[in-house]
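I'd like to ask some things about the structure below.
Only one protein chain is missing from this complex, and each of the others stays in its spot.
Our next item is chain A:
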Amino acid sequence: MGKRAINGSDFAAMALLGADLLKRNAEKVNALNVFPVPDGDTGTNMNLTMTSGITELKKKPSADIGKAAEALSKGLLMGARGNSGVILSQLFRGFAKSLANHEQATAIEIAAALQHGVDLAYKAVVKPVEGTILTVAKEAARYAVQYARRNTEVPELMEEVYFRANEALQKTPEQLPVLKQVGVVDSGGQGLVYIYEGFVQYLSGAALDVDALASEAAPADVYVPQQHVEPSSAQAKLETLDIEFFYDMEFFIKRNVSGTPVASFDESAYKKALSKDGDSILVITDDDIIKVHVHSRKPGDVFNLSMQYGELTDIHILNMREQHRELLAEEGVVSEVNLAAAELLAGQAIDNRPAEHGFERAPYGMIAVALGDGVAELFRSSDVDIVLTGGQTMNPSTEDFVNAIESLSAEHIFIFPNNSNIILAAEQAIELTERAVTVIPTKTIPQGIAAVLAFKEDETPERNKEWMISAASMVVSGQVTKAVRDTTIDGVEISEGHYIGLKEKAIVTSEPDLLAACQALLTSMLEDEGDIVTILTGEGATEETTSALCSWISEHYAELEIDLQYGGQPLYPYVFAVE
């Protein structure tokens, strides 16, 4: 073959094949979940992340590899779900940055770009763990850099990448004992290997009609969860007229449109100019395209300002006061007509209002992730403004978090991911918004509840963070679910279909009977005593089991208080918290 460089079209085709292979093997990747729990979802998360990247790539096709990679990277970044999804997005973000301004890339440049991706991904993760997708990417990039010094053929380089990635993947059980115990390779690493395999398929010519594939992999056939965003209490408290910067604008500035000279772009100066008469500003800068989101009182001024930097495309404007009136009307707060009339009577013409008068925000807002209508209701009753609920095995994406953050009118926002696989996506959202956001890294629903309850309205964000993290660490979390395969882990022999009890991350029991599993789990959780046990009943819990369990607790732990709550969470009949 002898391709010595690839361009944007090549890259797009590679990515498509990679995404397709990942998609077809998503279930296999899910099955690599270390714990035999039914919500192993690395494959699903990576597939959705990749799909978001591909959608963006198709929207902005370019013959330049730099631009194509940038498009993919942007889509991945916004669509990132789960830890592996976030790491994947960082790998390609570095890759794209390294190839920025390149029309095409040679073997040595691709190798350097892969290496740059690895560097960024390691930086993005607070505590990088070896034996994961990180290691697979790192090893592949390391060999790629060596290989590219001696060889100039891109297809051969990609084969080396794929080979070395797979080799590193097979070694992951040696690095991460838990993988070895269960006898699987790392799921995220496997996902990446599928993507690299797709790259190789295209470059070796083994593929297939890319165009046909493209239409087949259209985003329409991907299930995207409906994020249920409740009207926040912070929002409901807002008067319609309080929404001062009420035109919600979103558009792109296309730089370098041929024949049109444009001013050089200074992001911070631009943002500053926007903030004079707007808020909720989000500017994502790329070399040839700038994404802008702003709430403004004067859309005309925003456009006039932006037009000097290029051509405006994909323009969306929404009147948020109109939306807010509709929202209030829906909630039955006031009729639409009355509201409009009240505004007229108040004589509040928009431009008569002093520009420096910003609308008042609630001091704090809270966003929690939860599965189950009961759990969501518990969070809402505890002052959480927005509860993000994924589907069965669905984690919210970075973009879901960004949207939730932007929809809240609060000075400081706390996020409770309540799942160790959602923390990174939430943290990535911080970088994509101008708002003050703190992620409290709660790993379970019980931790999230404890953290939310530790919140104190009249304290500083820093002290609240400290208290909430400490409160989360004081609770012992337990979950009961059905094993999806036979395995032995931590010395516990597990049979498919049996009920397993997880205390924090460790499986402590496996029983054919649900009640017995609950009892064994609680016995373990109560080793260090506790004053109160919270029981969240989920799908699969029965009244009979619940009442038998409560009697058993009262009998064996007479001093323990019981707080029985309907959780409605799928897959886990019982979730326990001991405090």
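We adopt the following convention: a contact is a pair of C-beta atoms (placed from the backbone, for glycine too) under 8 Å apart; a residue touches a chain by one contact, two chains touch by 3 or more; residues count from 1.
Convention: contacts and distances are computed from a predicted model.
Here one chain is missing from view; checked against "Phosphoribosylformylglycinamidine synthase subunit PurQ", "ABC transporter permease", "Fatty acid-binding protein DegV" or "N-acetyl-alpha-D-glucosaminyl L-malate deacetylase 2", UniProt names that protein "Fatty acid-binding protein DegV". Touch with the chain that is not drawn comes from one residue among A:103, A:167, A:311 or A:377, which is A:377. Shown as candidates are A:27, A:544 or A:561; the residue that touches the absent chain is A:561.
Summarising the interface, chain A meets the missing chain with residues 377-378, 381-383, 449-450, 453, 457, 531-532, 534, 559, 561, 563, 565, 579.
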